[in-house]
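Okay, handing you the structure first.
Every protein chain except one is present and positioned as in the full complex.
Labels run A, B and C following the written order; every chain starts at residue 1.
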Amino acid sequence: MIPGSFEYIAPSSVDEALALLKENGESAKLLAGGHSLIPTMKLRLAEPEVIVDLNRIGALKGISESSGTLIIGALTTHYELETSDLAHRKIPLLAQTAAAIGDVQVRNKGTIGGSLAHADPAADWPAAILALDAEIKAVGQGGERSIKASDFFEDLYTTAIDPEEIITEIHVPIPGANTKGTYLKLPQIASGFALAGVAVILTQVENICQNLAVGVTGVSSVPYRAAGVESDLRGKAFSSDNIAAAAEKAVDGIDDVLEDIHASEAYRKNLAKVYTRRAIESAAS
Amino acid sequence: MATLAGPSRLIGAPIKRREDPRLIQGLSHYVDDLKLVNTLHCAFLRSDYAHAEIENIDTEAAKRLSGVVTVITGEDIREKVSSVPCAAEIEGLKIPNHPALAVGRVRFVGEPVAAVVATDPYIARDALDLIEIEYRELPVVVDMDKAIEPDSPVIFEEFGDNIAFTMPLDAGDVDKAFAEADHVISHRLVNQRLIPIAMEPRGVLAEYLRGEGTLTVWSSTQIPHHLKTFLSLLVDFPEHRIRVIAPEVGGAFGSKLNVYAEEAVVAYLAIQLGKPVKWIEKRGENFTSTIHGRDQINYVEIAVNNDGTITGLRAKLLANMGAYYQLLTPIIPVLTYLMIPGAYKIPNIKLELIGVLTNKMATDAYRGAGRPEATYIIERMVDLAAQKLGMDPKDIRFKNFPQPDEFPFEIPTGIIYDSGNYQETFNKALGIINYDDLRDQQSARRKRGKYVGIGICTYAEISGFGPSIGVAGGGWESSTVRIERTGKVTVLTGVSPHGQGQETSFAQIMADELGVDIDDIAVIHGDTGRQPQGIGTFGSRATPVGGTAMLIAGRQVKDKMAKLTAHLLEANPDDLVFENGKIFVQGSPAQAVEFATVAAAAHNAVNLPPDIEPGLEATHFFEPEKFTNPFGAHIAIVEVDPDTGEIDIQRYVAVDDIGHIINPLLVTGQVHGGIAQGLGQALYEGAVYDENGQLLTGSLMDYAVPKATQVPSVENDYTVTPSPANPMGVKGVGETGTIASTACIVNAVVDALSPLGVKDIEMPLTPNRVWQVIEDAKKGVSE
Amino acid sequence: MSKKVINTKINGTNYTAEVEPRMLLIHFIRDVAGLTGSHIGCETSICGACTAIVDGMAVKTCAMLAIQADGAEINTIEGLAENGDLHPIQEGFWECHGLQCGFCTPGMIMAASQLLERNPNPTESEIRHGLEGNLCRCTGYQHIVNAVQYAAQKMQS
Partner (left out) sequence: MKIKGEYTVSAAPARVWEYLTHPEYLQQCIPGCEGLKSIGDDAYEAVLNVGVAGIKGVYTGIVKMENKQPLLAYRLVVEGASKIGFINGFCDFTLKENEQNQTGVKLDGKLNVGGKLARVGQRIITGAAKMTIGKFFKGVEKLAKSGAIPLESI
C-alpha cells in the first residue's frame, strides 16, 4: 500500500518531459492515468526512481478532427472518449470501447496513451486501435515518428516505443460510408480485463462485406488482427453461416494464446471465435 | 410482513437504522480512524514460503533505518507471547503450538515472521524490505487426499501424520439401509476454499498506560470480551486491567471471530515500548493471513428408494484445517457433520469427519461456517437422486420433509430442530415463482435451444449459537439495561455488531418493552469497559441470544420500576401500563406518571418502598436451552450461454422462515447480503493455491468479490414459525442467505445443462468451467 | 527524496502541507487533512472505498499521488451534507438500508453522486454499472440500487 521513494517531476511541455527521460534514463517512468503504475508501485513490484507526471502537459489532451482523421491526445481519458460528441459522431467504436474499460473511476482517470504504452495483453484499446488502423505518434530525442497500430504491439507489455520516447497522439482514420463497428468482450470478473475482446469494423454494401477489420485482445500475449477472418468474409454476404465460418479463423496463426487461472488456452480460443462471430453479427445487423 | 403478536409499535416495523447518520457522513471511527498522540506503527514481514526452515534472519539493516524503533522476531518473543489460541475441544484433537511470530519453521505463505515498529507507517514498510531471511524449503502439503496418505510429508513431526482428528458417527442401521435401497448414489463434492474479504481489513491499536497499569486495545473484532481474556493469557497481563474496544467494525463474516497473532504482538509491543502501537492490515495480508473459509472434500453416498424416500446417508468428510488452528478451526466442519441431513428425514447416517493439516492459511468461521457445506452436500445429493429417479426435484423434497406436527424434530446427529413448517415455506416459494408453469416454460425454451435451469434449495440450518455445551467459550449472552436518572435508557449488550444493525433492532425491542421513545434508548456495544461481560456476534446469535438477554434484563428493570410506580401511585404493579413515556394504571391514562419522573425517584431514593434498592439497573445472562433452526426455500432460474459458459440469473426467489421478525428492512438486508456471498461461492470465488502452497489469488484482481453488476435482484418473502427457544420467538437471520444460495445456484446450472447429461460442475462455476463441462458433455466425455 | 509543498482545497477548506512525492492522495486526505470518512479497502485500486471527487471526477484516491492533487479541489463524504442537511443520496442510503457495516459507504455514495450528476434518471442496469468500481460485501447491492433510485427521484423533484 506504500510505494518506495522516488523523485517526482511534472513537466509542462513534451520537450521538458523528453529532457527528463534523457536525463534519467531507465530509472524514470512516465505517469499518465496511473491505474496500472501506481498499484504496481504500491505493491512494490515496481520501484522507479523518478516519476515524470505527464498530466500537466495540456498539449497531450483533447480530441480533434483533421482531414478525415480523429486526432486524440495521448492523455485523453477513457471517459472523455466515452462521452466525446466527436467520437460518437465519427467513430462510435472508440466511445464504445472506452465505455467497456474497467469502471467509472478508472475511465475518469485512465488515458488512452497510458493504456497503449502499458500494452497490457488484455487491455481493451488495442483491439479497437488495430481494427481502426490507427497510427500512434511518438516523439523522442530524434523527433517525431508515426507507428502503425499493426507494428505497435511487439510483445507482452512491450511496444515499439523506445524508453526515451513519449506517445503524443493517436491518429484514427474516420471510416467511410456504410461502415460500422462493435467492441464486445468477456471480462475477467475480478479485474475487469478482457478474457477476450473483439473489435470489428466492417463496411457493407447491400449485405456484402466490402471490408472487414477484426482486432482481438486478451487472447494472445500480443493483440492482433484476425487476418484469416477478414479475408474469409471479404466479398461474401453477411449470412450467419458465412460469419460463423469466418469467425472460426479467429485464432488462426496465433501460437501464443494466453492461459492463466481464469481461462485456459482452449477457452480463450473459443471466446475469440464466439466473440468475433457476435461482434461481426452485431456490426452487420 | 409478520410481526410479534400483541400491541407493539416498533417490533416488526421497518425502522431505518440509527447507526446510519454517522456512517453515511463519514463520521464514524474504524480502528484506522483513531489517532492517539505519539502512536508508533507496526508492520509484519511474512513468509513467502509455504513450508521452510528459517535458517537465518538478519534484522540489522532494518533496525538501522532512521525512524525504526524496534524489529522483533519469533525468537525474541517466544518466551513472552504464548501460543495463538484455539478454543476447540474435540476428542483426540492434535493441537500444534502456534507461535505469534514463526520460530524455526514457517508453515504457510503469509505466516508472520518479524515485526517492525517505526514512527511512521511509510518507514515501517520500508524497513520490511531491509530484513533478510534465509529459508531452506521443505516439502509442501496442499492436497487433502494426498495429505492423509501414509507417505505424505508431515507438517508437524511430533504428530506423525497430518490428521488433526477424526470424528465418526453411526446412527441407525446404515448398512441395512444401503443394502435394501433401490438406488445408491455416490458423489465426490468439493466445497472450495473462500476468502472472507470484509471490506475493512483487520486493525489493532494498543495503548499501555504505565502509571495506571492498564492496557487498552482497539481491535476490529467480533468478540471483544473473548479477546480481552485471551490477550491476558497471550501477553501475561492481568485481565482486569485490560479493556478491549471494538469500535466501528467494517464487516467480518466470521473472519474477525478470532484472536490473531497480530493482536498479541501489537499489545506486547505497546507494553514494551510504552507508546501506542497501531497495525492496519493491508489487503494483501488479509488475503494470506486472515482466516479462510470452507475447503472440504466430501465423499457422499445416499440410499434412495424408487418413490424418492431417502433411507440412508454415508459420507467421508475431509476438512482442511490449514497449517495452524485459529480460534475455532477444527469446530467448523463439525457443524457440517451435525447438519448433514438438512431439511430431510434421513434415519440412517454414518459419517467420518477427518480434519487435515496442510500448508495453507487456517480455515475458520466464514458466514455459514460448516452449514453451507452441509446444505451443499445434501441439496446436491437430493438433486442427483431426483435426476436418477426421473423425479421432479420439488417432489423428492416434499417426500422427505418432516411433517409440521413432528417438531421438535430430532435428526440422527443429535440436533433437535426447534420448530418448522417446511411445506408452507416451500409452497410459498413455489407459488411466487409459479413453479408449475415454470417447468412447461422450461421445456418450451429448451426446444428453442435455450439452456434454462431451475434450481431449488430447501434448507434447514442451525442458528442462534447457542447452548454453552455447543459453543466453545460459552454460548450465553449478557446484557445490562439501565434507566438513567433523566429517564434515558442505556442498553449495554455483549454482542458486538459490525453492520447487523442491533443499535436499531435492539432499541425497537426495548422501546416496545418500556413504552418509551426509541430515541431515548442508546444501545452500547463493543467495549469491555462499559459492558462487563459478553460473548460477541457470530452464528446468527445476536437477536435470539443477545436480544433475549436484553429483553429479560429490561423486564427486570421494568418490574422494579413498576413496583416503584405502584408505590408512588398507590396502585397494583400488575395493573400498570408503560406507554408513550408514561406509566399509568390500565384504563386511567389521565393519571399517568412520567417515565422520567419515576426514573428520577429511583435515583433520588427518598421515597422508595422498603424492599426496593435505589437505582434502575439490571443485568441478565441468558443461556439458551437449544439452538434455533431457521429454514426456507430458495429457487433460482438461470440461463446458460452454451457458447461461452456465461450464466445469467433471471430470477431469484427467497422465502425464509426466521421466526418472528424485529425489523424487516434489516432482515431483508441480511438475506440479500447472504445470498450475494453464497452466490459468490457458487459462481465467482475461490482461493487457489498452487502445489507449492503459493496463494495465486492474492488480490482483488484475481479473487472475485461480486460486484453490483454480478448479483441479481432478489424477490424476498417470509413465513413465520416462531422459535420456542426464546421468548421473542426469533431464530436469527445472519446466515440463511449464504446457506441457501450456493446450492440453489449450482442446482439451477446443473439443471440447465442436464439435457446434455451433465450431473455436476465443480465450484466456482466460472464461464470457463461451465463451457468445458458443456464441451466434454457434447463429446460424450463422462465425468 | 525531496518533499514538496502542496495545496489542495478539500470540501472548501484549504490544506497546505509538505509531502513526500510517494504519499498517496488517500493518505493525505485521511492523515494530513484528518478526514477519515474515505477508507482504504485494498491495494490494487479495485474496491473503491477511497473514492472522492477530484476536480469534478470520481477517482480512487489510492491510485493517485497527493502531489498530483496540488491545486485540486476535492470533495469527500464529509462535505456532502450541506448545513447539516443530508444530501439526497445520503438520505436514500439511510431510507433504503443501503449500508450495513458502512465501510464501503462513503466511496459508494461519492461514486453514486458522480453517477447521478451524469445520468439523473438511471435504469437499474445503469446504476449497477455506475457502481462497478465499488465493492460492497454486506448488502448484495440491492438496497444500494434502491437508495440511488430514491435519490434520483428526490433530486429530480
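Keep this in mind: a residue touches a chain if its C-beta (ideal position, glycine included) is under 8 Å from a C-beta of that chain, and two chains touch if they have at least 3 such contacts.
No experiment lies behind these values; they were computed from the predicted model shown.
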item	value
Missing chain: touched chains present in the view	A, B
Residue of A:40, A:55, A:105 or A:217 in touch with the missing chain, whole complex considered	A:40
Among A:5, A:150, A:179 or A:221, the residue in touch with the chain that has been omitted	A:221
Chain not shown: contacting residue from B:12, B:26, B:284 or B:322	B:284
Residue among A:121, A:215 or A:228 that touches the chain left out of view	A:121
Hidden-chain contact residue, picked from the options A:23, A:144, A:162 or A:259	A:259
On chain A, residues whose C-beta touches the chain left out of the figure	29, 36-37, 40, 43-46, 48, 118, 120-122, 155-158, 191, 193, 221, 256, 258-262
Residue numbers in chain B that touch the chain omitted from display	48-49, 109, 129, 284, 287-288, 690, 692, 694-699, 701-702
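Rule of thumb we're sticking to: only the chains that are shown with their structure count from here on.
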item	value
Pair of chains ranked first by number of touching C-beta pairs	B-C
Averaged-CA centre spacing for the pair chain B and chain A, given as whole angstrom	44
Centre-to-centre distance between chain C and chain A (centres being mean Cα positions), rounded to whole Å	28
In chain C, residues with contacts to at least two other chains	20, 22, 40, 43-44, 46, 132, 134
Chain A, residues touching no fewer than two other chains	1-2, 4-5, 43, 190-191
Contact footprint of chain B on chain C as seen in their complex	20, 22-23, 30, 34-44, 46-47, 49, 76-78, 80-81, 86, 90, 93-95, 97, 99-106, 109, 124-125, 127-129, 131-132, 134-145
Residue ranges of chain B touching chain A (in the complex, touch as defined)	121-122, 125-126, 129, 282-284, 643-646, 684, 688, 696-697, 700-705, 707, 710, 766-768, 771-772
Interfacial residue positions of chain B with respect to chain C in the complex	16-17, 19-21, 23-30, 32-33, 35, 122, 197-201, 248-253, 280, 282-284, 498-501, 665-666, 668-669, 672-677, 699-701, 705, 707-709, 711, 713-714, 737
